Each structure stands twice: as C-alpha cells, then as structure tokens.
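As structure tokens, the structure follows; a few thoughts come after it.
The complex appears here without one of its protein chains, the remainder shown in place.
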Amino acid sequence: QDKLTILGSVPSLGFPFFVHMLNQIKAEAQAQGVNLVESDGQNSAPKQTADIEAALVQKVNAIVISPLDVNALAPAIEQAIQAGVPVVTIDRRVDGVEGILAHVGADNVKGGEAEAQAMVAAFPDGAKIFHLQGQPGAGPAIDRNKGVHNVLDPMKDKYQIIFEQTANFARAEALSVTEAGLAANGKPDAIICANDDMALGAVEACAARNFTDVKIYGFDALPEALVAVRDGKLAGTVEQFPGEQSRTAVQIAVAYAKDKTEPKEKLVLLTPIVIGKDNLDKAERLGETK
Amino acid sequence: MTSTTEQSERSGINVARLLMSFGPLMFLALLIVVFTVLKPSFIDPINIFNIMRQISITGLIALGMTFVILTAGIDLSVGSLLAFCGMVAAVVAKGGTANTLSLSTSGAQGFGWFAALLAAVVVGALAGGVQGFAITRLKVPPFVVTLGGLTVFRGLTLTISNGGPISGFDASMRWFGTGLIGPVPVPAIIFAAAAILCHIVLRYTRYGRAVYAVGGNAEAARLSGLRVDRILISVYVIVGFFAGLAAFVLSARLNSSEAVAGIGYELTVISAVVIGGTSLFGGIGSVGGTVVGAALIGVLQNGLQFNNVSSYTQSIVIGLILILAVAFDRWLKSRVRR
Amino acid sequence: MTSTTEQSERSGINVARLLMSFGPLMFLALLIVVFTVLKPSFIDPINIFNIMRQISITGLIALGMTFVILTAGIDLSVGSLLAFCGMVAAVVAKGGTANTLSLSTSGAQGFGWFAALLAAVVVGALAGGVQGFAITRLKVPPFVVTLGGLTVFRGLTLTISNGGPISGFDASMRWFGTGLIGPVPVPAIIFAAAAILCHIVLRYTRYGRAVYAVGGNAEAARLSGLRVDRILISVYVIVGFFAGLAAFVLSARLNSSEAVAGIGYELTVISAVVIGGTSLFGGIGSVGGTVVGAALIGVLQNGLQFNNVSSYTQSIVIGLILILAVAFDRWLKSRVRR
Partner (left out) sequence: MPTAEAIAPSPPLLAVEGVTKRFAGVTALSDVSLEVRPGEILGLLGENGAGKSTLLKILSGVMPPSSGRIVFDGVEFNPHNPQDAKRLGIVTIYQELSLIPTLTVAENIFIGRAPLGRFGLVSWRKMEVDSRAIIARVGLDLDPATPVSALSVAEQQLVEIARALSLKSRLIIMDEPTSALTETEVQKLMSIMGRLRKDGVAIMFVTHRLEEASAICDRMTVLRDGRLAGHLDRDGGPIKLPKIIEKMVGRAASELYARPTLRDVAGDVRLSVRGLRTVRDPQAPHAIVLEGIDLDLKAGEILGVAGLVGSGRTELARAIFGADRIAAGTITLDGKTIAPETPADAIALGIGLVPEDRKHQAIFAALGILTNFSVAALGRYSNALGFMAERRERQALASYRKALSIRMASPEQPIEGLSGGNQQKVILARWLARDPKVLIVDEPTRGVDVGAKAEVHQILVQLAARGIAIMMISSELPEVLAVSDRIVTMRRGRITGEMPGIEATEEKLMELMALDQTQEATQ
C-alpha cells in the first residue's frame, strides 16, 4: 500500500524562520510516516500558487501551508479544496475560503501588540522609540506594524515614535538605518523591530555608539536572538511557536488524510509571548543555542 | 550564382531560420523528455496547462520587453509597473482603495472588469511613454530611467494601497485569470494571441522592421530617415501596455492586487528574452525566441518542483541549465551556419 | 598648431576631465547642501562617517563592476556572490558550518581573520574567473552567465548554511567592519584605498588601457594584439575579488554572515557605476565617477532616512533624483561640448 504524501509549503526559505518551520514539518512528516513534497514560495505568490498546482497534479493527499499572502493564495487553496485535498494553514490565516480543514497559528497582529506591550512595561513612564518596519507590502510586516501601532497610538504623548523606517527585514539595512536614526535623533530609549535580523542589526549600530542601555525588541525568537537576549543585548523577542504550529498542523492533516479524522478544533491559536531574560526557558528553540 | 544556388538559397532561408531558434527549442524538448521520463505525469494536460498559465504573466511582459531589447534598450521597471497597474486595476474594479477583503464573488462595488483592464493598460502605456520620453528627450540611458521607474512605481503602489493588498474581484474579472476556454486556461490564450500579434507586427510591418533597424544601428537608422525617437518611445509604451495587461491577468488569477507583486520580475522577463536569442545590443531577436525562452524557464521550474527537488538545489540547477541552454545555442549556431 | 595650442591642450585636459565628472559631483554637492539646510546635524562627522561606512560595501563591488562595465560586460551575480563569499569567510573564521550562535567576541574556534579574508577573496576571484571563462569560451553573453551565477551562488550559499546565518566572530575580524583609524571607520579606509588603487590601475597602467580598448572595440583590440579573452576573464576575476572583499567587510561589520545578504545589490552597484558616467556599452567611464555615483546613492538614502521621510515617499524621491542627476549630467555635457 502506498505511503501518503503531503505538500509542505512555506513562503520563503530565504528566511531562517521558515527554514525552521519547514524543518519541523519535515520532522513531523517523518514521525508520522508520510512522504513530504517541499515547496518554497520564494517570496512570490505566483510561485507558491504554481507549487500548489503542481502538487495537485501529483495528487498529494493533504496540504500544509504557510501562505505568503492570505489574499493572493486564496484562489490556489480554494482550488485544492475543490479537488478534494484537505488544507491546513499555518501562521497566517486565510479568510473567506470555505472548507479549510484547520488553521494553526499565532496572529502577527497579536505578536506586534505583545512586543509593544513588553516595551511599555519596561518604560512605565514613557519612552522615545525607534521603530524598524519589515518589507513594505509584505503580510507579516503589515500585521506586526499594525499590532505595534494598536498599542502605542492611544498613548502617543507618552510613547513617541521619533524615528520610523523600513529596513526590509534585513540585518545590514537595519544597521545603516539605525545609524542614521541615531545620528539624527540621538539615543532613543527603545527600538522595536519587526524581526530578529533587524533587531540584531540595531544591536550592532547601538554597540558602535556605546549606547548599550537601549532596549531593543525583536520578533521570531530565532536561536541567535535568544542568545542575544541571554547576553542582555536584546530586551526581548516575540515567540510564535512556529515549530509547534507546524507539528500540530501536520498531525491534523495526516490524521484527516488517513481516515478522515476531523480535528478537535478547527482553529488552534497559540498566544504569542515575549521572551525576555527571565522566561528564556519558554522559548521553543532554546535547545539550538548550545 | 545561377539558378541552382538560388534555389538552395531560397530553401536555405527557412531551414536557417528554423535552426536559428533551434537551440533553445531543442533544449526545451530535451527538458520535457527528461522530466517526462522521470515522472510521466509531467505531461498530463493538466500540468501542461498549469505551466502555460504560469508562464503567461512573465511571458506577456517578455513580449513587450522583446521590442525594447530589440532597440538595444532595457526596462527594469516592469515588476514595479506590474504592481502599480495591478493596484490601479484593483482600485477601479473595487471602486476605491478600501480593501474589503471580501473573497466572495459579489464583493465588487466598482466599475467592472472592462474599466479595470482599460485602466491597467492605459496606465501602463502612459508610464512607459513617460519613461520613453525621459530616455529620448533627457538623454538618460534606459537603464537609469527604468531603474528610477523601478523604485518610483513601487513607491507609488505602496502609497496608493498603503502597503496592503486589495482583494476580492467579481467573477467576470476573475475569469481572465482562472477561466478556461475548452480545456485551455484563459491566461494562456491571452498570451498566445498576444505572441502571434507581436510576431506579425515585428516581422511583417514597417514599424516592426523599423524597430530592428533602430536597434541595429540607431545612427544609421536616423540617417536613413527613420524617426528614431518616436520609435524608441513607442517600444516603452508597448512594454508598459503589456505590463498593464499582465497585471490585470495576475490580479484576476490571484483575486488580489498586491503591493509586493512582481518583485524581481525584470530579471525573469529579461532572461526569457535573452535566452530566446535576442541580443542585448539590439537588432537581433524574435518573438518566437522569447516564447521559447519563457517556456524553458517555466518548464524548468515546474519540472524541478514536480520532482520534489529541494529549493536550494533548484536554484543551482536552474542557473546552470540556463547557461547551458544558451551555450548549446551558441555552439549549434557556430556549427550550422555553413 | 604650435606651442600655444599645445599648452592650452595640457591645461584643457584637466578642466575637461573635471567638467566630465562635474554633473554628478555638482549634484552630490547640491544634495549635501539641501540636507544640511534641512537638518544641520546631517554634516556632523558621525553622520558623514556613517555614510562612508554604508557606501563602502556596495562601493567596493562597484569598483570591480566598473572594470566589467568598461568592457561592455555586466555582472548580475555580485549580490549572491557576496553572500557566498561571506558564508565561506564565516565558515573559515568559525572553523565549520555549525553556528555556535555566540555573539561574544571570544566565540571563534576557526582559523582567524586573515584566513577568512583570504578565503573570501580567493573564492570570489575564482567564482568570477569561472564566469569569465563561460563568457569567453562558451560564448554565452555576460548577462546570461551572471544571471545563472546569481541563482547558483545563492543556492550554494543556502545549501552551505541551510538558510541560516553564521554569527559571532572574534574581535580582530570585527575590527575590519567596526574599527576606527583615528576618527575614520576602517571600511571607509578600505574603500578609499581600493578606489585609489583602481583609479591608478585603470588610468596609468597598460592593463587599464587594455580594458578601455577591449570595451571600446573588441575586434579592433584583438587585431591590435590584445589578448581579449584574458582581459575579459580578468575583469570578472576582479569584480569577484571585490565581492569577496566586500563580503568580508560586511560580515565583520554585522558580526554575522547571512544567506540572504546582498539580495538586489546588483542593481545598486550597477546604478552607482552608471550614474558615475560609465557607459553600459563599454569604453567610457572612470573610477572617480563610480565613487561619486556610490556617494550620491548613499547620501540620498541616508539623508532621507535622516529626515525620517516615509519609506514609500523615499522610493519615489530616490528614483526621481537618480534620473534627474543623470539628466543634469547629460545636459551639462551637451552645454560644454559646444
């Protein structure tokens, strides 16, 4: 009898976050004894769509996908569902498509809110803030930005964002943008970054000016960031449990594909938390830091 | 030089022509055979139609790019322009910038697909015209003008949409991206029709021949009485038009216009044209070549994905095969000309 | 045609040269003035040194790219090659691909900065040489070969590092990215030294003359006894070398080598060269122009960020100003000529 085959698709393997996600999908698929077709969206909605189309021709039994864009990938996911292939989405939730088997995720807006709240907690009396945004137009960038502003905008007089620029999720750009910000505005109290790479770039920029007491917040809880948190270089990073998301999603998909077991919950939402020095043990990838 | 040579010459023309575009074509055939042997379902009609649909977006732009490159120009702005025209189409289709995020087929409040299509291609053509104007009047090299365009149009797109996508079009519009005529996807039909049209224009009209002449030697073309500046502007209008058309089809296909659409397309599109044998120094090339070039890239990507080749390895293999395909073409030409 | 004309010729040389590179230079000066008026702290030494440090990475590659473009070639692979060389340097510096993830300065277990530097530049030069070989021997156009390189080197980098970064170098290595000599950042000094060296090579050596000649007319160069193929290969070796050097400096600066480093750098680098007045059709251009071009882009980006201009608007403004800068240059030259 044939082994089941599932498609595991992530937005872009250029980012360590998704490499981890796909690795976890791979590991869980192996544990469940199913074949995995891997797909890298290469940061392009048409590419991820094409991968889904190719997988449907190959008659995969289920799809586990973290969509690059929740709107643009909807038609492809719809197509899969119409073809009778169960779909489980991870991380980013697709609205308006009927029949998605389940969604496992941690909302990026919620993550952004958590990040900002952690900063607020650290500066109860207000703060001057730099904000480094992600790639303009990219889904996570939009959502994380929204989360940060949801928290800070109502407290505008206490928490001023004095410098807000995109650094395209990239470390090198974050470094030069932060340098420019420091030169123009002097030292801020905190820097909120839409991912860890940018946060680590900001760390370097501050270190170069000896501004070691600026509190810098990252997002994604990558092992490298966890080390920086441990060493006190980062104040915190947002953990969305991508590994747990991925494993759960694969379990749900395989269970359904095997014998039509409906998932207990259609919507598994993990609450994002901010990892600081005191709760490092909550971080999913702490083990990778040794 | 008597009748015998003349006869052989005449038939020689067609054979030579065929052989000219033979390299990439043979390579394409080879790839298809290899992928089919590896996994026979590769040539399932469904998959073939998938590939056709996939290449239609960049293929459409590549048609326009063929005109530009034939004049020894280049257009780096196409990816951004695609996003810009897509956003314009979405605004027109939805009647505003508010993203209703409704994926239901009845979500549209706007002016219908025809107005959206018209807006996309007109805006594309205008944007191309402005760039063409800067190239000919301000004497700024195409590379610089369209590099500027690349960032300007992206910025405009983000400004219009405030970074987010605009999604949810009505069924009549979505048909252009997802519909079928018989078994054939609509985007593939649009691409094929456009390719035939472009082929006729370039090969059988005075305008088309003037494009080749300008690319072959702009100064000589001017001395021969061609209106070089007008022709140069026109090719940027054409590529802009096609970027608009491609944007419309892409938005219809994804049911969404994204501000980040088309990033990096300029390189894919230019590769399709160049792999198809069009010279970046102008004057040499054909639409047929571009279609083959686009198909080569599409088949390669699909075939590797189909065989579950890891994404990193895919990059390596695609890069090497593109180089090989062109090397093979050059080698064949150096043999065949006798 | 006696002594008087000869004298005026000699002084004429310098004035003409200055005026030639005047356009972008004047524009650069203008930008600096405008930004300083907007926010006087713009010309604080800190910020000026920031800018210098920022342009040093792409600037280094742009120096190599100047050689390539002078021969009418192009290298699209530089961004990927940067990432690749950076990863190689990291592996050598850390003694393996295992990311020890230590950001402490004592984390390195490897072979030291010198071995890392050597590995980066040697691998870069070799990779460039392989591409040059494909260009000259397989007769594949530079655009195609280096486009292939762009995806191949990225794939290799991702394969080596499995997508992740390799971080944490020792202090001696980091000095090349973050150190100061007096008040001047080390990367800026490296860039300046490299620029002077390249200027001397191109302007005052036999090899430099040959580069211009090959770009000016490859066939005439061949018939004049130049080994055209060797010269072509050499320029790709040079740009590869500089990609390696830039990679080393970038890794040292970020204390990390990332698989996603350098994406899109090819366009920034080529813009710097082209804005500096080097012709994409070869034979015309200078290192001085490239330095000014790189500075123009750096100042523009920094200045807009400095004034906290929204990123959408930044895109639009940068695109327009790049076009304007070159248009101004062309206009100035057309004035001066008559």
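Labels for the chains are A, B and C, by order of writing; each one numbers its residues from 1.
What we mean here is this: contacts are C-beta pairs under 8 Å (C-beta built on N, C-alpha and C of every residue); 3 or more make two chains touch, one makes a residue touch a chain.
Keep in mind it's a predicted model, so treat the numbers as computed, not measured.
Across the entire complex, contacts from the unshown chain go to B, C.
Looking at C:284, C:309 or C:332, the residue that reaches the missing chain in the full complex is C:284.
Set against the missing chain, the residues B:64, B:110, B:163 or B:283 yield one that touches it, B:283. Among B:213, B:254 or B:267, only B:213 touches the chain left out of the display. Listed for chain B, the residues touching the missing chain in the whole complex are 1, 6, 9, 13, 200, 203-206, 208-210, 212-213, 215-217, 219-227, 282-284, 333-338.
Annotation for chain C: contacts to the undisplayed chain at residues 1, 5, 9, 12-13, 16, 204-207, 209-210, 212-213, 216-217, 219-227, 279, 283-284, 336-338.
We take it that only the chains that are shown with their structure count from here on.
For the pair chain B and chain C, the distance between C-alpha centroids works out to 30 Å.
Annotation for chain C: residues touching 2 or more other chains are 158, 163, 311-312.
Annotation for chain A: residues 13, 136 touch two or more other chains.
Those residues of chain A lying in contact with chain B across their complex are 13, 37-40, 42-47, 49-51, 53-54, 56-58, 69, 71-75, 95-97, 135-138, 141-142, 145. Residues of chain B that touch chain C in their complex: 76, 134, 138-141, 143-145, 147-152, 154-156, 158-159, 163, 267, 270-271, 274-275, 279-281, 311-320, 322-323, 326-327, 330-331, 334. Contacts from chain B toward chain A in the complex involve residues 39, 41, 44, 46-47, 50, 53-54, 57, 101-104, 154, 157-158, 161, 163-165, 167-168, 174, 177-178, 250, 253-256, 258-261, 263-264, 301-302, 305-306, 308, 310-312, 314.
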